[in-house]
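The complex is shown incomplete by one protein chain, all other protein chains being positioned as in the whole.
And then chain A:
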Amino acid sequence: MKLFVSEGNPHCLKVLAAVEVTGVHCEAQYVSHEEKVVPFLSRPALPALLLPNGQHLFSSNAICRYMFEVSGVESTELCNQWLEWEATDLQPALLQALHMTVLQGKGSEVSKVIQGPLNYLVQSLSKINTPYLTGEAVSVADVVLWAALYPILLDSGRFDVGDLWFDRVNGMHACQTAAQKVLQGKGHECMKSYMQRQPAPQISQCRDMQPSNSTPAEADEGERLVSEEEIEAAALTWNKGLSPQATERKHPILPQEGKRNILLTSALPYVNNVPHLGNIIGCVLSADVFSRYGRLRGWNLLFVCGTDEYGTATENKAREEGLTPQQICDKYHAVHSSIYKWFQIDFDFFGRTTTEKQTEIAQDIFWRLHKNDFLVEDTVEQLCCENCKRFLADRFVEGICPHCSYPEARGDQCDKCGRLINAVELKARQVMELIPVVILLHNSLFPFGLESQLEQWLDKSTSGGDWTPNAKQITRSWLRDGLKPRCITRDLHWGTPVPHPDFKEKVFYVWFDAPIGYLSITANYTDKWEKWWKNPQQVELYNFMAKDNVPFHSVVFPCSLLGAQDNYTLVNHLVATEYLNYEDTKFSKSRGVGVFGDMAKDTGIPSDVWRFYLLYVRPEGQDSAFSWADMAMKNNSELLNNLGNFINRAGMFVMKFFEGCVPVMDLQHEDKRLLALVGWELQQYIQLMDKVKIRDALKHILNISRHGNQYIQVNEPWKKIKGGDTERQRAGTVTGVSVNIACLLSVMLLPYMPTVSQTIRDQLNAPQSCINTMLQGTGTFVCALSAGHRVGTVSPLFQKLEADQIEALKKKFGGQQKTAQNAASAQPVTVPVPAAAEVTTVNGVDSEKAKQLTQAVAEQGDKVRALKAQKAEKAVITAEVAKLLDLKKQLAVAEGKSPEPAPQKSKKK
């Protein structure tokens, strides 16, 4: 008989106490929380008991009962009943309470969770007149219940649990021994690592914790009941004055004493790609919304980003376009800047990684790692082109993932399972068919030996900060797989040189180098950059990214900074989005699928509407999809008919019925009730935004305008204005309240749609100070436009997106949707005849041709496979394979990928 337990696992208390109390001989083995002891369970379950007959017990109560039975004490019906109650009623509440205490630091709030079951226990105890739960002697019920309650009562005498009974059991030597074994006298701290590995408990009745997966408008919320207190409070707030206007942003922004200092980064886009909508929503746009919101909240915030410019891909692109790498970077840096400008991304500084500061800081970190002995020298296999003696960029190699068999894995990372790969491990490497490749060994440096520091820091950061669940999960799985040393150098020219004399010819690998860009970009912004980056006491760091970037920000980069031991600011909040798909397929530049940053402005749809829709479908918690039809629908139903309609009506009533002056408002109960409803939505918005739930927060803006529309509809001011004095006065109140709600909406919209937001305030002639008033505290909806205030000129905010317009756009950007006929008339091409054809495209991407070639490659591939299956003659197969290879080369050219250094290159130029 063997008992498996783990340290800091509260369930192990029960079984160890049972062993001690019964004196049953049983060997206890300590294993890690993740150890799979019970073969048939998919999740690790501890404690577990291996019975003499080879069966496993995984229920701690069953184990305890067994211990007692083996020692000669059979469990009574009363015992059974306590054990069943413990498992079904007490345990769920305790798990939630432990989760709150250990992980969320909300120990003071646990009483409301466990009060119910505790009361039941106390009542039952008061009815019995025996020293123990089921009689004169200690039974399995006493041990199980004591052990269940012990961890939560550990540091407090806060709960009354029939002190006498609890103290009696607690005082037993056996129980104290078990507690010491499991918790090591360290209390809650000791349970942390166990609790982190458990799924979060389901919280059933909590209103503000709605699942975030449904899209905003579809999450239907029933009519909320508003209490009288809320109504009175809302009316009081309404009469508060505006705050003084906030001071203008003054550069350079530096941390300030007594303020919430936030440093915000979005993942650095790689310079030689034009970003697509998925890139934009995942990084820069999400970060922009949060930074604008943060400024409205009065936080002292710095938002930096820039282009990531070093690496083989840039070198290749330069060769392809006949420019130097620096020229390529200059050119594309400008492309990026203009795209983000069009999307109104309000960086405090948008820099780049190819600067002096980058070299200085990267080399400093390198030397520190070196001096602290965290680097090891080793060799790594690398794919190398035989013709031109150059190593290939990992990203340039595509093949089958060795871990999950995903067919489109890249040489650095699999986009499906997220694991890092060495390019040489890929199966069926595609690049090899294009370019002769040999594998060379090359010397490298690897960081190692930082695991324990990293785990300690991660425990703190993930429990204290707002990490999205995917970020936590990806990081956890990385740690579980164990940290392997990663190569930080590459044999290239275009990179930050490694300063070590033994590695003169090498540069830093982009994943060591690129995140240091955050620091160097800040250094280019201000000489006092260390006040942000070496100041973890004062500064909170937010990183925004798509989920494929998580490991580099949560593991790789923190390792560099921890190892450098220079008091660096490490990430506190890691916000990762899932993937955005395009009309149910993946965005792909090479296949011409999707809308890319530079094309968005050519659609004629305003930047604000793009921002709104992208944020509305932000892949928050799960993958989502961009759809043209859906975009049109959301524009027409939410922006035009709901939000725009309400704001426009409110403003128009003031203009038409009250000569442009806000009328006198005499608030009735119904109006105050609306203020309370709106105030509640505002409060939800703030709570969600504080937690970076950008998409969920948007729902509450739209809810407010829905309430507003309903309010206008019910009160019909356009009719009442024609009635008697009281009726006219009523029309005035309704109009005044509505136009003030419009003003509030403009503030809430600011992070999402900055232009529309400003337009609303211009139209209403609203005081600028309203923007730093409304989002104070838990939400402050004040009357910003008081009676007599003169509004400006009101006009419609949004335009309808027509079906034919959308259909045309869908065709234009849909890659696959394009008909063959259109394509043929547009450009004479020789495919899909599967034969070699001279390629005559000019530089750059030819998506239509690429699409047809893709088709031709697929057909030819099928043909080859069929021939092989039929065991056709070798010569026939060879000929067909040659055709296939040729088609693939053409495809690469048409896709704008460099097939170089293939011979085709000369033909192409």
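The working rule: a residue touches a chain if its C-beta (ideal position, glycine included) is under 8 Å from a C-beta of that chain, and two chains touch if they have at least 3 such contacts; residues count from 1.
Quick note on the criterion: contacts and distances are computed from a predicted model.
The listed options are "glutathione transferase", "VPS33B late endosome and lysosome associated", "GST C-terminal domain-containing protein" or "aldehyde dehydrogenase (NAD(+))", and the UniProt record of the chain not shown names that protein "GST C-terminal domain-containing protein". Considering the whole complex, the residue from A:Phe58, A:Trp299 or A:Trp718 that touches the absent chain is A:Phe58.
Contact between chain A and the absent chain runs through residues 39-43, 51-53, 55, 57-59, 61-63, 65-66, 69-70, 77, 80-81, 83-85, 87-88, 91, 202.
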